[in-house]
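Left out: one protein chain. Kept in place: all the others.
Labels run A and B following the written order; every chain starts at residue 1.
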Amino acid sequence: MASSSRPHCLLNEPDRPYLALGLEGSANKLGAGVIRHELDGSSTVLSNFRHTYITPPGEGFQPKDTALHHREWALKVIPDCMQKAGISMHDLDCICYTKGPGMGAPLQSVALVARTLSLLYGKPLVGVNHCVGHIEMGREITGAKNPIVLYVSGGNTQVIAYSRQCYRIFGETLDIAVGNCLDRFARVINLSNDPSPGYNIEQEAKKGQRLVGLPYATKGMDVSLSGILTSIEALTYDKRYRADGLARGPDDTDIITPADLCFSLQETVFSMLVEITERAMAHVGSKEVLIVGGVGCNERLQEMMGIMAEERGGRVFATDERFCIDNGIMIAQAGLLAFRCGLTTPLAKSTCTQRFRTDQVPVLWRH
Amino acid sequence: MASVSLQLISFSEQISQGAEARIFKAQVTSDSKPVLLKHRFKKKYRHEALDATLTKARVAGEARTLLKCLKAGVHVPQILVVDASEGILGIEWIEGQCVRKLLPGGEEPEEGEVDPPSTGPQQSLDEYGLTIGKLMELIGAELAKLHKADIVHGDLTTSNMMLRHPSAFTSSTKQDVPTELVLIDFGLSFVSTLVEDKAVDLYVLERAFASTHPDSEPMFASVLQAYERALTAREWKAVKNRLDDVRLRGRKRSMVG
């Protein structure tokens, strides 16, 4: 790709304000948001609505049921979103939707809604890479200019750096995503899925005292997480494990509680993530790090990342749950950037895809 | 009281700092040869107990790989100091130059390199009695020995290979060149019998060549030729085929989003 004809930045100063609606539904959240790109180059979030499909403890979300949830809630979330934004569908420049990656059925149900709106109102469609959505919204909210990005969610674990119109993946998970690892362990110990399993693990971990040994698997800038999950699940069958977290008597001191396991899981997994992020920062000589994705709300992860960045003379950027967790506004933001560079998705190509790598997207809006 | 090996570091000259470790040039006794100390310093973001265990395991792992290399006849620095609890590994200081700086395009300081170490006057391959072609042969032969011993380097670049300076190369062997190619920095190495891991190892080097040295294709082709000569036809075919696969898909396996 080092040829002289490689693409260059196509984003111009806005000649007028631009408006986009973003629709997201790649996993168990249905989100809709409206963003406005102002004349001075800034962005305004006009509205950002979300509804999460929550399953009972011990259960994950199935594609079919999740798609059904999205179809039902689209009828409420989108109108609420437009009303809050105070604009009409006719005012929009484009309708952005998540093309992938994610779960097939939920993606399709949202794409269908997007197509329908596009045809109804005669608005162009922009298919957006979910990961790029996270990155662009993170950059917009935090003001980080050219950070190393740690993208951590239920489906993705990647260390990303921007280089020549591409978000290059420097490191990633070799098996399961970090959010998936945490969620599945939450299910093992029967934590609630409300508001999210990861949030409840984080709260449990604060009560943990004992660090139990778990496999620590970084390989260069990649990580492997499935071995940790297997290992920590096995610990729930250990004779020292007390599911209720209570000692059986005054002499019962050598015990492992669910809180200890949550604590150990977080400490181990987050250390691995911070380590590969640091390696990428050293590699490209960057001092900024941006954490995006649902797991990015975790305050312990943010704290660890902050210590690392500070020692390198840099800083960490993170967002709160409104923007970390999947949402519609991030799709609107990334989509509108693409739209302003002349990238739209013709109706015939407005498909979705479960596999869509971050590095496949031409990032024409950056230098 | 500070530990003895930290005391040794405090008497030493810092050469560079990476994400994982600081590198020092040290002297264990006042009249012995210099030692390169690699100090895996404490990571404050990590839980203290976890950090201690990890640091120790990594120093141990790197030392074990080096010993395995030495026994397999792979040219690596010899080990001179180990203090695993302090995260310190001391190895032979190699007088010479890293391969990157001896090849076209390698003069610029590396990305992330803090202070380009003062190497004095520019050294050239002539000084080492080598042509580029001969150097590529040395690289290929060394990598073949490494992989035949089921050791995967994990971070092959032209920066992680050094040539001993002829003035500091005193082996009394029947060598046709007055130098020796030495592989360094085994911090990401591991033992593996998998063809996949060996192919990725070569691919990482190929990418490093391409990104650092202009017109690197014929150079890397010579590396592979020498590598091939040291393997059996069957071994080579397996690695070659897998390398072609890896080239198509990149270092990463394609995966579900």
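The rule is short, and it goes like this: a residue touches a chain if its C-beta (ideal position, glycine included) is under 8 Å from a C-beta of that chain, and two chains touch if they have at least 3 such contacts.
We take it that contacts and distances are computed from a predicted model.
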item	value
"3-methyl-2-oxobutanoate dehydrogenase (2-methylpropanoyl-transferring)", "DNA-directed RNA polymerase I, II, and III subunit RPABC4", "EKC/KEOPS complex subunit CGI121" or "Gpi16 subunit GPI transamidase component" - which is the UniProt name of the missing chain	"EKC/KEOPS complex subunit CGI121"
Chains on display which the left-out chain touches in the complete complex	B
Touching residue (missing chain; options B:Ala149, B:Ala210 or B:Ala238)	B:Ala149
Touching the absent chain when the full complex is considered, from B:Ala19, B:Ile79 or B:Ala210	B:Ile79
Which residue of B:Ile15, B:Val28, B:Ala52 or B:Ala210 touches the chain not shown here	B:Val28
Selected residue (touches chain absent from view) among B:Arg22, B:Arg64, B:Lys134 or B:Lys240	B:Arg64
Touching residues (missing chain, whole complex) on chain B	3-5, 7-8, 10-11, 28-33, 56, 59-60, 63-64, 66-67, 70-73, 78-85, 90, 145, 149, 171-174
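By our rule, only the chains that are shown with their structure count from here on.
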item	value
Footprint of chain B on chain A - complex, ascending	100-102, 130, 155-156, 169, 172, 174, 211, 213, 216, 219-220, 222, 267-268, 271, 274-275, 278-279, 281-285, 303-305, 307-308, 311, 353-357
In the complex with chain A, residue positions of chain B that touch it	18-20, 43-47, 49-50, 53-54, 111-112, 154-155, 188, 190, 252-257
